[in-house]
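First the structure, in the form of structure tokens, and then the observations on it.
One protein chain is absent from this view; the other protein chains keep their places.
We call the chains A and B, going by the order they appear; numbering starts again at 1 in every chain.
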Amino acid sequence: MNVKKNKNAGIPVPAIVWWVTVAFLLAAVVYPMTVLIANSFRAQGTASFDNYRRLFSDPSIRKSLLNSLRVVVPSTVLSTALGVFCAWAVVRTNVPGRKLFSRILAIPYFIPPFIGAISWTFLLGPKGILNRVLMDIFRLSEAPIDIYTIGGMIFVMSVYRFAVPFIVVMPTMKRISASMEEAARISGATPLRAMLDITLPLLLPSILGSMLLVFLFILSDFGVSAVLGAPNRIRLVTTEIFYLINRPDLPDHLQIASAYAMLLTVFALGGLYVYRRILKGSRYAVVRGESGGLAPASLPGAAKWGLFAALCVIFLVTTMAPVAAACVTALTKTWGIPFSAENATLANFTGLAAIRNISRAFRNSLLLAFLSALIITAVTLIVSYMAVRKKARGVAGVRIMEIMVTLPYALPGTIIALGMILAFARPLPYIGISIYGTFSILLIAYVARFLNLGYNNITGAISQIDTSLEEAARMAGAGEVRTFRDIVIPLLLPSLGGTMLLVIAPTISEISLSSLLWSVRNETIGTVIYSAMEEGRILREAALAVLLILLVVIVNFAAHSITERKDRYGKTGDR
Amino acid sequence: MKTKKIISLFLSTLLVLSLAGCGNTSAGAAKGEAVSGSLVLYTSEPEELVSELIAAFNREYPDVAIELFRSGTGKVTAKMDAELATGSTMANLIWFADIGYMKNLDEQGMLVHYKAPNAAGIDPSYVYGDGFGTEVRLIYNVIAYNTAEVSAAPADWQDVTKEEYRGSFAIADPNYSGGSFTALVTHVQYPDAVGWKWYEDIMANECRFEQSNGALMTKVSSGEYKAAEIVDFQIRAAKAEGSPVDLVYPASGAVLVPTPLCIMNNVPEDSLEAAKAFVNWCLSDTAQEMLAAQQYIPVGNVAGPEGAPKASEIRVLPFDLDYFTRESAGIRETYTERFGGTEG
Partner (left out) sequence: MGKLVIDDLTKVFGPVTAVKQVSLTVGDGELVSVVGPSGCGKTTLLRMIAGFAEPTSGRIMIDGDVLFDSAGMTPPLPPEKRDIGMVFQSYAVWPHMNVFRNVAYPLRIRRLDRKAIADKVGAALRLVHLTGFEKRMAYEMSGGQQQRVALARALVMEPRLLLLDEPFSNLDAKLSAEMCGELLEIRKKTGITIVHVTHDQAEAMSVSDRVAVMRDGVLLQYDTPRNVYGVPANTFTASFIGEANIFPAERTGREADGKMEVCLPGGRKIFVPFREGKKEGFVLVRPGGFVPVSDGGEAFPVKEIRFFGDSVRYELDGGELGTLHMSAPPDAPYKEGESVPLRIRDALWLDS
């Protein structure tokens, strides 16, 4: 992929690929982001710092920022701890059912945030099932748990987002040479001690990376904060931004909202910086590929079943409970009447067919999810490869590309959508093509928003491939393109598949971008769910949600069994 | 080889889904008027309703193409603002619950003034300004309650300030819901019936908030809230489906939430007549009956939804556009100052 090197080659393919990628990123990400940034500096039609000044003078903005930190910091820590614990149990111990757990504990990632939050209100709201049970048991006159609080948000975000570190850390954990842990055991360390002293520090880069990801996830979350924050008017950054967007009477309200959103990117960049700083000393991030996970630590019976029970509880609380709540709702005939055999129906599902264009919405969402997953995987593969392998040679713009790929992820979807409108409402300059109101604008917005998911995942995977593997191919006479195709891509296949899954889940149910950018013929499931939500059609919403979760889980399981077969590459060193 | 499997999985899912909903094609022959054009409508009304209306309209005006963008009121105005920041908006027709925004557009000369022939028979107060917008059906903020949780139905706004409703009465957050903000302004305008005092009382009674009417409705139905201030048509729809909810038009007056249909002046020359035809058609008996069937109070003289009063029978706190224009900014400020802060 070196740009300068191909003087004698007929067509400089690497250079072309790189510059096409750069051009795409410039158009799809850099341009709208620049417009957005420029816009955040506009007040009363002229450039100024007024919007930013306002950020620091408005007490409700300050309050929302503090609220956000009070929610985001603990839930990032909690969900990371929970996710890493589960990954460890599943990969490194002989807990019964570990294979199954490794799949089903990832399900919360595939539940759309709004749905998850609403399901939790069914469980822990004042009239929620769990609260009622507790009231019955302890003879209480009031619901003991109030989910509409900061604590409630921390709880829901954590049990919901722990799947991100779980998914990200698990593969790395599998790849750490088993002899590292065994060396600690033979030195006298118990399995737990070996985990704390050896495995955990070795996983640090991966854990920090997933922590950053989950931090951004939670920081830019709108679903949970909107649903749980509303009753007591607890505003977080995202809901405050939405409030500003909702204030057309306020001059420059979109500009102020953009400025506030830019503040989030400061957090994102800060997080990225801290992450880099911590990783600076650990050049050992390259985990040797030679040895796969040998036999996991065999725990004695009591510990084994204790761990099993813990994983069951985690699964019940984080996955079964909200999914069951959604299912029960979807099967309810009349909302407001307790669920029973008489009050059960399949009509909510069959009734979906009557929604106009529902099939087109499903088709569009599937296509959008699949295409954006494909594009994101391809683009981030190229950018990550350049960043990891060619960084030292100072190829132009790699660092900038890296930042550009990371930033949109920290922004709330609505803001990205506004950026897209600002950038693309007019026909493109010079080219004259208008993509506004087409399928393409949704695709571009999806790609821009979720690029970071791919970038994080693939960068990690590339740095784990020993350069000697590529060098061997070069020695064997393969050119750069050939090496990339024959060596790098096959070795990365499991990670590339994983990345596509990571992208498909949030895109297939995307709401924030779609609800501003959709147009006739380009409906998405997200817009249908959003409409159902606004119209108070909770039963329809639940039925859609159940279908959606089912769909994504099936895709996930199918893809898993495929990548699992591919994953044997990583385990050739097994004895 | 394995990717093929994924693709075929996708394709088969697509196939199943596309079989699930086959649209019905309309037999388009009708009056055969010489009106043609293409329009874009931005609205916050339920998409199914608007699509049905457009389809029915097209039976009479087959040569008018109307494209639709639907989202929440706040998102629609945000989209328009962003588009306007780049020069102009795509919207030719607008229909949502933010009359302040529309009035503002009108002051900038961006709306076409139009008095529909079919509006001749309706209450003139439903045509705003000098015809910049026309109500085509009426929605009111009323009190809805859960019939299983409430022993005696509330009758007026003051009833929900009682101890019984402590922590279990909710409103849509005026900071997020355009409709709820309009209601706030109207409430304040009539201090004898509601006024600031009422807000003080419900806040003292631990009033709860939601960002949208949809969430309010879900929670009144489930019994999480005993009562809520909410738009009437949604409750009528839920009641018709059997949910344990009912509504009262408060004795001192319900609040009309203005949701006029307006024509933007960016409508192309050759489509102006089509836009006017659509507005006029929405006031026709055909359209009014369709709206009534969706539990809306019709603005025209057709029969309303079952069990609902006629518009003329509802006691309302009359909406006053001049008052709204004059006072809304101040009222928002006062509200935010006194009750609007974020908590937590």
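The working rule: a contact is a pair of C-beta atoms (placed from the backbone, for glycine too) under 8 Å apart; a residue touches a chain by one contact, two chains touch by 3 or more.
Bear in mind that the values here come from a model prediction, so they are computed numbers and not experimental data.
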item: Chains still shown that are in contact with the chain withheld from the display; value: A
item: Among A:Leu100, A:Leu140 or A:Ile186, the residue in touch with the chain that has been omitted; value: A:Ile186
item: Residue, one of A:Gly97, A:Pro144 or A:Pro201, that touches the chain absent here; value: A:Pro201
item: Interface with the undisplayed chain - residues on chain A; value: 177, 179-180, 182-191, 193, 197-198, 201-202, 204, 282-284, 288, 290-291, 294-295, 298, 300, 575
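Throughout what follows, only the chains that are shown with their structure count from here on.
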item: Centre-of-Cα separation between chain B and chain A, whole angstrom; value: 34
item: Residues on chain A engaged by chain B in the complex (per definition of touch); value: 39, 59-60, 63-64, 67, 70, 121-122, 125-127, 149-150, 226-227, 229-235, 240, 242-243, 245-249, 253-254, 333-337, 352-360, 362-363, 366, 370, 414, 418, 421-422, 425-426, 436-437, 515-516, 518-520, 527, 530-538, 551, 554-555, 558-559, 562, 565-566
item: Partner chain A, residues of chain B touching it in the complex; value: 2, 5-6, 9-10, 13-14, 17-23, 46-48, 51, 67-72, 74-75, 77-79, 81-83, 85-87, 90, 98, 100-101, 104, 146, 148, 168, 170, 173, 175-176, 178, 208-219, 221-224, 234, 238, 241-245, 328-329, 332, 336, 340-344
